[in-house]
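A single protein chain has been omitted; all remaining protein chains appear in their positions.
Up next, chain A:
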Amino acid sequence: MTVVSEDLLTDMLRPDVVYREGLAAGELRYQRCRTCEEAVFYPRICCPHCGGTDLVFAVSAGRGTVYSTTAIRRRDLPSYAVTMVDLAEGFRILSSVHDIPAEDVAIGMAVRIAFDTDADGRPRAVFTPEAAQ
């Protein structure tokens, strides 16, 4: 497990900042509760599983499986996938799968992390199919 920052006390109180800094550095960071060992995501100051407050950041290896997905069609945009991915470390993220048509993203598909930027230029974690790697 990688501990991201040496300044744990500060980071524990501003988990969103630590998470965003990770995205900017090309890392998908999540938290691990040192009381119950469960993975915690989204970033929090306390563990929703056990109520503990001893959380440390770690970096995900970015391998996961599609839990559910929807292809969204809007007049103003090409269709795109909104996809929930279960990461191997034991947490789930709402994200998107790229590099294949949104309609072809399937539940159970193995995916791997990639990074891009959203419409406002902010970094974000997205996924691509393992098979396309």
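In this text, a contact is a pair of C-beta atoms (placed from the backbone, for glycine too) under 8 Å apart; a residue touches a chain by one contact, two chains touch by 3 or more; residues count from 1.
Note that in this section contacts and distances are computed from a predicted model.
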Subject >> Among "Acetyl-CoA acetyltransferase", "ABC transporter ATP-binding protein", "Oxidoreductase" or "NADH dehydrogenase subunit M", the UniProt name of the subunit that does not appear here >> reply: "Acetyl-CoA acetyltransferase"
**OP:** Using the definition of touch stated at the top, determine which of A:D16, A:E37 or A:E130 touches the missing chain.
**Re:** A:D16
Subject >> Touch list for chain A against the chain that is not drawn >> reply: 13-17, 42, 44-51, 53, 67-74, 77, 80, 82, 84, 92-96, 103, 107-108, 118-119, 122, 124, 126
